[in-house]
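Note that this complex is displayed minus one protein chain, with the remaining chains in position.
Presenting subunit A:
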Amino acid sequence: MMAGIKALVALSFSGALGLTFLLLGCALEHFGVYWPMFVLVFYILSPIPNLIARRHADDTESSNACRELAYFLATGIVVSAYGLPIVLARKSVIQWGACGLVMAGNCVIFLTILGFFLIFGGGDDFSWEQW
């Protein structure tokens, strides 16, 4: 139980760090434009395929087409979260420094989400009252 609380605090710290990178990429005086905030949509969308696949199919089988489709879509969302800042920077809507900060924030946030799934997701029934 204690390990659960420690992990939760660590994950929330890394989540806050990632969001800080994203916000720095938008709000620094040097940059000033808020277009990179659109990657928040990808952050919110990325765990959804995996959650749906866990609910829908039983994960006692070793190979599961629904889960693999969920991995495929989740990977696509992650790739899109990296692609959007690059395309914006190439079109000079945002600066390359802001792009770099947003991508660093992406890495941290997606590692946080992955950490959530690894630490808190491996139960038979995925419920919100697990801890």
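Note that a contact is a pair of C-beta atoms (placed from the backbone, for glycine too) under 8 Å apart; a residue touches a chain by one contact, two chains touch by 3 or more; residues count from 1.
FYI, contacts and distances are computed from a predicted model.
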* Structure fact -> Looking only at "TBC1 domain family member 7", "BRCA1-associated ATM activator 1", "Transmembrane protein 50A" or "pyruvate dehydrogenase (acetyl-transferring)", the name UniProt gives the absent chain is "Transmembrane protein 50A"
* Structure fact -> Missing-chain contact among A:Leu45, A:Leu73 or A:Val108 belongs to A:Leu73
* Touching residues on subunit A - with respect to the absent chain -> 61-63, 65, 68-69, 71-76, 79-80, 83, 86-87, 90-91
